[in-house]
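I have a structure I would like to understand better, so I am pasting it below and will then ask my questions one at a time.
Every protein chain of the complex appears in place save one, which is left out.
Then we have chain A:
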Amino acid sequence: MKSSTLAKKIGFYAMIIIVWQGLDSADIWPDNIFPSPVDVVEDLAYGVADASLFYGIGTSLLRLIIGLSMAIAGGLVLGIFMARVETVNQTIGSLVLGLQSIPSIAWVPLAILWFGLTDTGIIFVVVIGAIFAVTINTYTGVKNINPSYIEAARNMGAKEGQLITSILIPAAFPFIISGFKQGWAFAWRGVIGAELLFSFLGLGFLLNVGRQLNDVSQVIAIMLVIMGIGILVDGVVFKKIEDKVMTRWGLR
């Protein structure tokens, strides 16, 4: 990042904090409705001190990782099948498009009925929330592969199974990586949303506790943590992978 960009960003966030503190000092709203930045930081420090915050982050991330891995594996298989077998595309493909339009939070009641208030239920919501984004992007990626890659590979003796691992997945990778990125975003929303309703550990649960205790500063603190993790994964992890892929695949 250029230093001038960085300076602008720091200035912007500093301003938000100053305005926030100013509004708090003006005493327009009572403190239990509108906490000061200091209250929020204190709350975060408290969560760090008794490790409840780390436990919450760890629980949510673990569910996310399990669910997202399953969604990625399933989405890759489904997407490749849809791209390679027209009948699968015409049948399952149309269903995938329909299912994708259901917000993952809408699966929560079903998950509770099927799995009870368990980890499995939350992971189910995460998987179902992320899998279709991975599927559709994989499908698009495989459909857009330069046909001469496939012809060259077949010509050199690749069988269909070898074609999938040595050509289809790597050639479609620029698309697949955006599928992962979208899948991660849906999974992250899904896990927090599900935890809110399941009220069974994790960051979503901590949000809910904050609400029940009327502790606005805890609610805001947890929201900041959720945002922070989002920025970290999007802006650091995925950005690095994307930059590398785009350069190597000659797309930039």
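The rule is simple: contacts are C-beta pairs under 8 Å (C-beta built on N, C-alpha and C of every residue); 3 or more make two chains touch, one makes a residue touch a chain; residues count from 1.
Heads up, the rule we're going with is that contacts and distances are computed from a predicted model.
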Protein name as given in UniProt for the chain not displayed, "Formylmethanofuran dehydrogenase", "ABC transporter ATP-binding protein", "Glutamate synthase alpha subunit C-terminal domain-containing protein" or "Glutamine amidotransferase type-2 domain-containing protein": "ABC transporter ATP-binding protein"
Residue touching the undisplayed chain, where the options are A:A171, A:I192, A:L206 or A:V225: A:A171
Full-complex contact with the absent chain, from A:W20, A:Y46, A:F115 or A:Y149: A:Y149
Absent-chain interface as seen on chain A, which is shown: 146, 148-149, 151-158, 162, 166-167, 170-171, 173, 247-250
